[in-house]
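Shown here: the complex without one of its protein chains, the others still in place.
Up next, chain A:
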């Protein structure tokens, strides 16, 4: 009888230790997963706000500068691209394109002092650059969370748990996933990093 008790105790201890290692890690992963999702929701909120503001802007600009067709189609196109984007990376690319189009609009606007002075236009531009700032902040927050989540997921024993419970790798909100490749086209996005 005594011979059986010792191995049993050892097995129980091993299981106990494993559980002590796994459970907190699992909870941590769940936590990090939720954090990533909530930060992502904040990006999406701001992207949506941006999408909603664009038609107003287009209407206001049309009143003053009706023959600036090219820039207006640019904006409309990048807007619909952003609306159709699904993955963080696609959204990041589309968002940068929209930012670029809006910056080009600001250059065009210089030719129209009346439009520049229009109170409605100024408000819209403030709101738009406000959403741009918020997106920049939210994307930084999101990428930080993704970074710590992915680290947790890859480090031992998180990698085992992630494999067992199917925690998938999260994608960064970045237009260019390979930071080494210098972007050939600068859309003039003014995020700080």
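Convention: a residue touches a chain if its C-beta (ideal position, glycine included) is under 8 Å from a C-beta of that chain, and two chains touch if they have at least 3 such contacts; residues count from 1.
Note that in this section contacts and distances are computed from a predicted model.
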item	value
Complex member absent from the view - protein name from UniProt, among "NADH-quinone oxidoreductase subunit K", "Peptide/nickel transport system substrate-binding protein", "TPM domain-containing protein" or "2-oxoisovalerate dehydrogenase subunit beta"	"TPM domain-containing protein"
Residue of A:89, A:103, A:129 or A:148 touching the missing chain in the full complex	A:129
Residues belonging to chain A that touch the chain removed from view	42, 122-127, 129-130, 133-138, 190-192
